[in-house]
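A single protein chain has been removed from this complex, and every other one stays in its place.
So, chain A:
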Amino acid sequence: MTRLIAALLLASTATPALAQMDHSQMGAHQTPPAPQAPADPHAGHAMPSTDDSVPQGVAPPIPTDHAAEAFYPAATMARARAAMIKESGGMRFLQLMLDRLEYRAHKGANGYAWEGEGWFGGDINRFAFKTEGEGEVGGPLESAEVQALYSRALNPWFNVEAGVRQDFRPQPQRTYAVVGIEGLAPYWFEVGAQAFLSDKGDAHLRLEGSYDQRITQRLILQPAAEMNMSAQDAPELGIGSGVSDIELGLRLRYEFTREFAPYVGVHWERKLGDTARYARAAGEGTSATSLVMGVRFWF
């Protein structure tokens, strides 16, 4: 307290000298403020302070005018203000990513596969698409799907998504409604779940997860898993009810740049239950282990 009093005394004695040498700092010689304006219904914008030594006080109402309009045309200022506000958090961005584009070497005919996604929009609302598929080298395209989704940020870590999925292969083509959730789980696991309901009434669920283990700044080992489930038999698609298939992968990529990373790895997949029975009946294998090499790139 004595220090405070001393400071006040010091300040008051110093004022004349300061007035001579220093007009600069704080707009000197102004009168103290008028008594506070009465409370206003809009005053709730003031954040209550955690500082107990100072009264919380009452915030003035938010002005409805724009000061610069006293000097510049209102319409010109309105345009500039709209641009400034948009550039302060309202910009939209775009990302296109092929997470996997790979060659799969395994017993019998070798294959290829892709998995990609993209988005366009702001922080909260985005248009998103996903695509994946696989086939035999020199043979038929076995599966190919494209999803078009509206994606909305749910919380800091997860997005909910809804839209349509079109399967171009296998035949017959199917169209599904999609709802899903995806995001970053604790311990840095990328996870996603999507439920599908087809135009024929069959329902499916897909769960995915992956983890990026950084070995060095550029060398990254990514274990990944995917599981598909079905609520019913769909024999025309070769899918049985229950867990239909499981895929596990382990890919080691090297990020020459963040956007361009070739990789090698192994991919294992197995059909289960009735799905496996359908496959055997069609003369296909139920399990395959592949060595994969490919590239991940985005822009």
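Here, a residue touches a chain if its C-beta (ideal position, glycine included) is under 8 Å from a C-beta of that chain, and two chains touch if they have at least 3 such contacts; residues count from 1.
In this section, contacts and distances are computed from a predicted model.
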Options "Copper resistance system multicopper oxidase", "ABC-type transporter, integral membrane subunit", "Multicomponent Na+:H+ antiporter subunit A" or "DNA-binding XRE family transcriptional regulator": UniProt name of the undisplayed chain: "Copper resistance system multicopper oxidase"
Per the touch definition above, residue among A:89, A:172 or A:201 touching the missing chain: A:89
Residue of A:101, A:154 or A:193 touching the missing chain in the full complex: A:154
Absent-chain interface as seen on chain A, which is shown: 3-4, 6-8, 10-11, 14-15, 18, 20-28, 30-38, 40, 45-51, 54-63, 66-68, 70-73, 76-77, 79-91, 93-95, 123-124, 153-157, 184, 186-188, 213-217, 258, 298
